[in-house]
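Yeah, one chain of the complex is gone here, protein chain that is, but the others are all in their spots.
The block that comes next holds subunit A.
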Amino acid sequence: MKRVVITGAGTINALGHSVASTMAAMREGVCGIGALDFRDVARLSIQIGGQVRGFETAGRYNRQQISLYDRFTQFTLAAAKEAIEQSGLSFHGELSARSGVVLGTAGGGVSTWDDNYRAVYEEGKNRVHPFVVPKLMNNAAASHVSMEYNLKGPSFTVSTACASSNHAMAQAFALVRSGMAPAMVTGGSESMLCFGGVKAWEGLRVMSRDACRPFSANRNGMVQGEGAGVFVFEEYEHARKRGADILCEVAGFAMTSDASDIVMPSKAGAARAMAGALQDAGINPDEVGYINAHGTGTAANDKTECAAVADVFGPHADRLMISSTKSMHGHLIGGTGAVELLACIMALRDGVIAPTIGYEEPDPECALDVVPNEARDAKVNVVLSNAFAFGGMNAVVALRRLQ
């Protein structure tokens, strides 16, 4: 089996339009959540979110591209550019033929659906733009990345609700580890912050109207975000020979299915995913210094996740750190694991643990070190990133400082 390393990272989200600005915001505990700003927002009962601000398409994409790029594709391409430029790779010949793109998204082109349903239902139009289908399809973002960067190997999109990105990165990791691909572009994106996207979530009654406060006793739900995170996963020897700057090693992963409930989380399913990732990576539980939690800020997720951590880690659960950066950038749904991987890279490379902001009251059912409100300096060698989706589909990725 090959070793797999990360040689490029890119992002755009409510905290920043680059990895550097996002990590700086995470270190400072900045809250990127604020008042939503889009058409018909006044008709929503939930009016906050982690919206990307100041993202100009003019100058970034030409007219033809904009007619084909939903916002989730625009975010993906912006993040992919940053990641691939950092990696220094350019895809030609054998490398191009065997390298691909695996991305996660839950909803794909949600605002394209929304705009065009509005046009035909509300405005009574009988005609839509010819590119509606290629714009809204879930694999549009992956396809445009493949075209832009000449990636001709295995490429597809993974959709497992809130675990989409982690499942996607797990697939990319498996392809590189097995030797099938020398490098893979991977991660995910989401852009559901439009009237229809938020209205659908309102129905479940699990959204907060004021803030995302993971693990805090007074938490009252999740807050949506939007954006993308994209990475270059590369075979270690390939990266080493060309002298690439290696951000960290992807050590292992596991995927489990609760097979129990369509929305309620399962402690057993989450615990099996974390334990499975450690086993796959050959890591002892006591080596784990930090967990980037799924930490949605709902009553059900946070207590279930903490109980699962306690089961897997035993007494070590009280020594490791666990935080939810959703408190800052919101829940990016199918793109969330990708943006959250940045907190894992920051922990391994910079020795800075991103905080759980908005933390106000201890909850005895979440009695772990949740790094409340302020980032912390700490050297960690191994970290986990959790994602537990609606539908009971879980994916956990283990990362290690390169040794």
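Here, a contact is a pair of C-beta atoms (placed from the backbone, for glycine too) under 8 Å apart; a residue touches a chain by one contact, two chains touch by 3 or more; residues count from 1.
The criterion applied here is as follows: contacts and distances are computed from a predicted model.
The chain absent from the displayed complex carries the UniProt protein name "Acyl carrier protein", chosen from "ABC transporter domain-containing protein", "SoxAX cytochrome complex subunit A", "Acyl carrier protein" or "Acetolactate synthase small subunit".
Note that of A:Ala20, A:Val120, A:Val133 or A:Val263, the residue touching the chain absent from this view is A:Val263. Checked against the hidden chain, the listed residues A:Gly32, A:Gly49 or A:Gly221 yield one contact partner: A:Gly221.
Checked against the full complex, the one of A:Val120, A:Val133 or A:Leu204 touching the unshown chain is A:Leu204.
Touch with the chain omitted from the figure is made, among A:Gln86, A:Gln171, A:Thr298 or A:Ser323, by A:Thr298. Where subunit A meets the missing chain, the touching residues are 45, 203-206, 208-209, 219-221, 262-264, 298-300.
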